[in-house]
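Note that this is a trimmed complex: some chains were dropped, and none of the rest were shifted.
Note that the chains are named A and B in the order they appear, and that numbering of residues resets to 1 at the start of each chain.
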Amino acid sequence: MAALIEEGDASAEVAIVYADIKATRGVDWINNFWKAIAVHPATLKRLWDNVKQVMAPGALDPLTKEMVYVAVSITNNCPYCIASHTASARAKGMTDEQFAELRAVVGLANETNRIAIGYGVPVDDRFQTP
Amino acid sequence: MAALIEEGDASAEVAIVYADIKATRGVDWINNFWKAIAVHPATLKRLWDNVKQVMAPGALDPLTKEMVYVAVSITNNCPYCIASHTASARAKGMTDEQFAELRAVVGLANETNRIAIGYGVPVDDRFQTP
């Protein structure tokens, strides 16, 4: 079980990141992922900078990004990641029906991935254009 | 390399599925995935029925579903699946910028999945509610 750096125990370097997480997300608490990696402040800052940049609204909306995150996390079997990004997706509006459909797509993609691999299907010429 | 059942060589059983694929998708050709699994008509029919049901418009729109499919296929490293579902996503309107953001989310999710696992992060109580 990870050691967790609580807000009250944070160094100045860690506290700055914690404050930015709370301000950026508009929340008043820090979830365990950040408290665990705070044992290595360089990793905390690096990953938060990445998440802040990649998950910001862009050509894809934040909910779509969270659902993609959940899809990857299910495929990789990361319970923490499934729990935290499902919570984020729900907070951004994901409904029960959408979540059920998301998991159905993830399941089926995992099946047909192995069918394509198992049959050694060659890529169609029409799909080769970049 | 997979044996491929071309349309001209399809049995009646296979031809019915091929016709439904073309009609449902509004296309005039069959991509190699279906031609490869057509060597086993029960698998062809089963998987087509699944794809038709799961990928139909629902609570999630078809483009989001295709992007989730691409995300899983990248995570699993299935080149055929990446090529075919990227083509489908582009046909449904995915832009270059959206594709770039999608791959950024997939990449980062794969990183933080292993960070969460590597640190043994415990699930926050607030995330436990189903």
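Everything below uses one rule, namely that contacts are C-beta pairs under 8 Å (C-beta built on N, C-alpha and C of every residue); 3 or more make two chains touch, one makes a residue touch a chain.
These numbers come from a predicted model, not from an experiment.
Peer 1: Assuming all chains share one sequence, and 2 are in place here, what does the full complex add up to?
Peer 2: Counting every copy in the complex, the total comes to 6.
We take it that only the chains that are shown with their structure count from here on.
Peer 1: Would you mind pulling out the distance in Å between where the CA atoms of chain A average out and where those of chain B do?
Peer 2: Computed from C-alpha means, the inter-chain centre distance equals 20 Å.
Peer 1: Chain A touches which residues of chain B in the complex?
Peer 2: 1-2, 4, 29, 31-33, 36-37, 43, 47, 50-51, 54-55, 58-60, 64-65, 67-69, 71-73, 75-76, 78-81, 83-87, 95, 97-98, 100-102, 104-106, 108-113, 115-117, 119-124, 126-128
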